[in-house]
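All protein chains of the complex are present and in place, except for one that has been dropped.
All chains are identified by letter, namely A and B, in their written order; residue positions are counted from 1 within each chain.
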Amino acid sequence: MIQFLQQLINGLSIGSVYALMAVGYSLVYSIMSFSNFAHGGVIMLGAYFGFFALTLLKLPFIPAFILACAGTTLLAILVERIAYKPLRERNAPFLYFIISAMGASILLENIVIATIGPTFRTYPPVIPRTPIQLGALAVGRLDLIMFFISAVCLTGLILFIEKTKMGKAIQAAAYNIKACALMGVNTDKIILIVFGLGGFLAGVAGVFFGMKYTVYPQIGNITTKSFIAAVFGGLGSLPGAVLGSVLLGTIETLVAGYLSSQFRDLIAFVILIGVLIFRPSGIMGKTTVDKA
Amino acid sequence: MADILEISRLTKRFGGLAAVNDVSFSVPEGGIFGLIGPNGAGKTTIFNLITGVYSLTEGDVRFRGKSISGLPPFKIADMGITRTFQNIRLFKNLTVFENVLTACHLGASYSIIDSVLRLPRFRKEEKALFKKAENLLSIMGLTERRDLVANNLPYGMQRRLEIVRALALDPTLLLLDEPAAGMNPDETEQLMRLIVRIRDEFKLSVLVIEHHMDLIMGICEQIVVLNFGIKLAEGCAADISKDPKVIEAYLGATEEV
Partner (left out) sequence: MDWFYIQGILMLAGINLIAVLGLSLLTGFTGLFSFGHAGFMAIGAYLGAFMTVSPTTSPAGLGLPFAVGVIAGGAGAGIVSYFIGRITLNLKGDYFCIATLGFGEAIRLILNNVQLFGGSRGWPGVPYKSTLPAIIIVDILAVIFLANLVRSRHGRNMIAVREEELAAQIAGINVFKYKMIALVVSAVYAGVAGVFFGHYMTFIQPKMFSMTKSTELTIIVIFGGLGSISGSVLGALLLTALPEILRAFEIWRLVFYGAAVILIMISRPKGLMGGMELTPAGLRKARNERKARILALKESKNGQNGEAGLG
């Protein structure tokens, strides 16, 4: 039982970071209806930004954290401006966006390999490794912080979307972006904000992943997981993305703990395929009807 | 004359909303039948239900006496029902000729092996398909535009090409979804003559959705009026235009617009 709770806590903390990434994916998908594969690159750079802010600039943790998030926010917007905006302007089909995103992902990963190098780097020990004892449970400090900050970020995001005027505009754009443009909403600004928000959360996720594991150019591949989580929860639905991520993180950790760590990655794809077969709209997604 | 299409108690609900509610009517063979009503009345939904694009919630659609509800669209097309779309759906990057040639495919039966090895059967049937497509283009006056990419056709011609593509399937029932949308009175007039002509020449029955009252009143032998998914009235043009319920529905609609 103790072991199970232990695994559950690990799973929740990983799941909450998946959620940070999945939400970024889902936001972009809900507005622009394509899978932003470049998101992984942004997350990877977030991990590097945080790493260098701590080691080269010797900043304390919190300013380094903020700097990393600011960096990824700008980066995500930059990617949008360069790789997607020209496509938006000529109403290109979604496949062009996907390929452009792939290109951006290859570009980001290899710029890092070419300039920083392919080696693995370890974050300096900002958070003590010693776990906190909660009765018989030993909870990692980092896991707790990850879970807490992720929850704060996600709550903030959901409040922003639900309560502010801009948030309402984003919801409207997700419903029908063309109609929004006709109603005089500045859709370009909405897209900018959506990418900015996704980028910010990618920075948080990147730093956490860097701290939890190590930093290396392919770390962005982990977004495949968040992407699966987003599909699991229902592409385009924010609560769905969060739920899917937490579930996926928990299932993965339990599988790794009780079956074999080799099945850890496989289970994500098994879930993906199962969802696509039995419920392509995911847990919370709506089924859409094509207009003839 | 027998009815080619019988629609009985047709109902389609999206979520809780009934887009089409308990609608029944029959299209006589060889007739031109009109379907009118304000925006959102459920006209296009009925087309989607007849052609199998949507699955119906309740009711039945019978074509030549056989139920076709639940069949996939391509089977329904194969049986002889085809349509055009309100927002033109051509094979945009293909030429006018290729659009029609593609739709002629039901006239051939050669296999993939025949085509890959270029066997005699492929050559013979392919020749026949080409001939049929050329023929259709010339009957419909599109031969000169044969090599133009469909996307570059003028709007009116795109509508016409869509009708030609539908005719390439040798249908016995043709559904036209607002064929005169965006046309001026002159063009509408020509379109009316075209519809009557193809009905006679290709021996088919026509079901047409239209907002242009001139067109509907001019060529339709029988008209059904829909409003909010419910059948409001049915009858010949003269009766319909005098029906107070119809006038009210339309006046309401014009105020909105």
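Keep in mind that, in the parts below, contacts are C-beta pairs under 8 Å (C-beta built on N, C-alpha and C of every residue); 3 or more make two chains touch, one makes a residue touch a chain.
The model shown is predicted, which means the values in this text are computed figures rather than measured ones.
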Would you mind listing the shown chains in contact with the chain that isn't displayed? A, B
Please pick, from A:Leu74, A:Leu107 or A:Val185, the residue that touches the omitted chain in the full complex. A:Leu107
Which of A:Leu5, A:Leu74 or A:Leu87 sits in contact with the chain that's absent? A:Leu87
Hidden partner chain, touching residue among A:Met1, A:Leu56, A:Leu95 or A:Ala136: A:Leu95
Contact residues on chain B toward the hidden chain run 51, 53, 72-74, 77-78, 82-83, 85, 89-95, 98, 101-103, 105-106, 108, 110, 112, 114-118, 122, 126, 129, 141, 144-149, 152-157, 160, 165-166, 168-169, 183, 186-187, 189-191, 193-194, 197
Please give every residue of chain A in contact with the chain that is not shown. 33-35, 82-83, 86-87, 92, 94-96, 98-100, 102-111, 113-114, 224, 227-228, 231, 235, 262-263, 265-266, 269-270, 272-273, 276-277, 280, 290, 292
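As a convention for this text, only the chains that are shown with their structure count from here on.
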Whole-Å separation of chain centres (CA-atom averages), chain A against chain B: 47
